[in-house]
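For reference, the structure is listed below as structure tokens.
What you see is the complex with one protein chain gone and the rest in place.
Entry: chain A
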């Protein structure tokens, strides 16, 4: 076979949606795995937190240390990918005109959003596998129904993605970068990831329990550490955040 000749004769047509979405999702996954800072955020920090806080008795926690810390670290991983990573990535795509350029291709905006979601879920799956493997190696003994844990992860992802897109689609890229990192750190401290919310004063605790990170952490902990059934309250908090943030993002997101 000879080298393919270039024939510029028009032959326009969109590829099937499935092919476009998978191609874009693969490109987004490559971008995350290639970016050193993103990898630090998505894998290295969560694993260090997991190992550090499970091994070293820094704080007084109820029950076995690794059983307490692992659900928190899973929640942290979800937040780092769905919120921080996605906000910063999308903010800069907007700034560099990538979103605008993709808008001129046959890939529709809903197709692009679907691809972003697939990419987030794929990276999260990788995180869950790595974190669970490290935790199991450290003696983690998860209880309870995997189904409720998955429901929490899905709703948590939706809520954090909505917040990420709201931020990336309305703020300047630099502001998104700063704010997303700041929010990450604040929520890491406040959200019960490693510091139990029972340690907070009562008034603060009431507020903190309405945060999406707290709902995700507490929900996962209830299911995985204590084997509780349906974590209604936490699922509801996440659902409200998801509906609000995704609604606002779709209303105010600016593509350039």
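The criterion applied here is as follows: a contact is a pair of C-beta atoms (placed from the backbone, for glycine too) under 8 Å apart; a residue touches a chain by one contact, two chains touch by 3 or more; residues count from 1.
Please note the rule applied: contacts and distances are computed from a predicted model.
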| item | value |
| --- | --- |
| Hidden subunit of the complex - UniProt protein name among "Sarcosine oxidase subunit gamma", "RNA polymerase ECF-type (Group 3) sigma-E factor", "histidine kinase" or "ABC transporter ATP-binding protein" | "ABC transporter ATP-binding protein" |
| Residue of A:49, A:88 or A:107 touching the missing chain in the full complex | A:107 |
| Absent-chain interface as seen on chain A, which is shown | 3-15, 19-20, 23-24, 27, 30-31, 34-35, 92-93, 96-98, 100-101, 103-108, 256 |
